[in-house]
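With one protein chain held back, the other chains of the complex are shown just where they sit.
Labels run A and B following the written order; every chain starts at residue 1.
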Amino acid sequence: MAHEELALKLKNQIIKYLNFTDLTPADIDTDVELFGPESPMELDSIDAIELSVLLEREYELKITDSKQGKKVMSSVASMADFIVANGKS
Amino acid sequence: MQHRVFITGIGIISALGDGKDQTRQALVAGNSGIKKAELLASKYRDDFPFGEIPFTSEVLKDRANIADEKGISRTEILATIAVNQAIADAKLSADHVSNFGTAFISGSTVGGMSQTENMYYDASDEISASEFLSSYTLGEHTKNIMRRLKMKGVSSTFNTACSSSANAIMYGAKLIKSGRCDRAIVGGADALAKYTVNGFNSLQILSDELCRPFDQNRKGLNLGEGAAYLILESEEIVGDKKIYGEVTGYGNANDAYHASSISDDAIGIIKSISGALKSANLDESDIDYINAHGTGTINNDIAEETGMNKVFSKVPPFQSTKTYTGHTLASSGAIEAVICLVAMANNEIYASLNCSDPIDSYDIKPIERYQDNFSMKHILSNSFGFGGNCSSLIFSKV
Partner (left out) sequence: MFIQDMSCISAQSTYDDSLFEKGARFFDADKMVAAEPDYTNLIKSSQLRRMSKLMRMSVATAVPLINKYPDVSGVIIASSNGSVDRSLRFLSQIIEYDEGTLTPTDFVQSTANCIAGGLALIGGIRGYNTTHVNQGLSFESALLDALMQFNEHDQHELLVGGGEEISQGYYNIERKRGMYKDESINTKNLLSSNTKGTLLGEGVTMFMMSVDKNNKSIAKINDVDMIAHVNDEDLANKCLNFLKKNKLNPIDIDCLLLGRSGDSRTDIFYDHLAEKLFPKQSQYVFKHLTGDYCSVSAFATWLVAKLLSGVSLPPACIWSQGENRKPKNVLIYNHSEGLQHGFVLMSGV
């Protein structure tokens, strides 16, 4: 699956898991920083737990290390890369 | 005019046993009721120790004298057993119970959601309905118990998470103190449920070993189930009945810090303990024993020690008895009230269990060994819940 399709799929899943009922995938920039007060998405530690559950449930990928988790989940692009690198797309 | 509030009856069922005698026996012997669960219908049954009552709901229904009733949740069955015991213990007649001046105040966090699978299917669009259809709401057990006992008076059901039954006791005491009621049956119940096991597991605060409240190496809590109720009666009607003690003080405060953890400063804890002392007109030095909330989670136990250290110039003997019963959620306040009253009546305190390396932040540690000839005049019991709810009760010898 091309990264673009995966990125779209991820955006829809992020919207569902994080309850962004007023957003569409078009509103989420693939490369933008997801976490922190500077980010347009403003995700926090509770969202990090939700995203790690998303990765486990939808892609069978477990994040074991919180540093690794921060890097993997920093953007939609990095999440897509992680999924592809682990052969799970 | 304020009326004094006496406790004339107690009823309890937990992993320690059925009734106050079995409960006391286990406490005196230092025998915990927490072990591998046999009945819990959950994938995690073998992963964590639980304070499970080792009888099926069918067997327990029989004990509750409601064998013929269908669709009664396990929570309600446990509540019914404990309520019946308390009524018998206080020697209340049917007329006393059904009198308009008798209130029923209970607490529960899971209610009929203990029938987790049934609720899922009953909530679906499919037409069929299980026998548990009416059992789910938290107040259902309150309403049904009142119906069975022909109680018509004031009622409430509390859900303030793990402080629910402590608040139920407080509310009943206030009803009597203010003269609105003469008598109140107060307490709470929660059954083990897939719902709560999964909820606490998702928060990663269950321990896969026996819980170690106030121990440096504690890993989390063990869930338990149970029910306990007290009969509170006003001094005007108590006559020459046996009295376990008096509800002399209570405090309720909110930590207002986080939905599922207590602040490091223990502000809510300090406020609820101080509020209880103030309402009892007691000084901190008057407290002889503290039954702590002490769940064994990393957060609760250090916060609770912080709070106790701030309030007490010398922290009195303290412990968590959740090492015996597990964390029985809504019913913990009432179960621990019963344990306090049994201890006070027998002038004894129990071994704490599982604390080999006490938290070293303060120079205090939980009670180590069983002691008899330990006379207590005033006991403090703490219960803290999610949502920042902090409640403290003071029981005094009469």
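Here are a few things to note about the model shown:
In this text, contacts are C-beta pairs under 8 Å (C-beta built on N, C-alpha and C of every residue); 3 or more make two chains touch, one makes a residue touch a chain.
Just so it is clear, the model here is predicted, and its values are computed rather than measured.
Note that of B:Ser57, B:Asn159, B:Asn382 or B:Ser396, the residue touching the chain absent from this view is B:Asn159. Checked against the full complex, the candidates B:Asp125, B:Asp240 or B:Asp363 give a single residue touching the omitted chain, namely B:Asp125. The chain not shown here touches chain A at positions 17-22, 42, 44, 46, 49-50, 53, 56-57. Along chain B, the points of touch with the absent chain fall at residues 42-44, 100, 108-109, 113, 116-117, 119-120, 122-125, 127, 129, 133-134, 136-140, 142-143, 146-147, 150-161, 167, 171, 174-175, 177-178, 180, 194-195, 198-199, 201-203, 252-260, 267-268, 271, 279, 385-389.
In this section, only the chains that are shown with their structure count from here on.
Chain A and chain B have Cα centroids lying 42 Å from one another.
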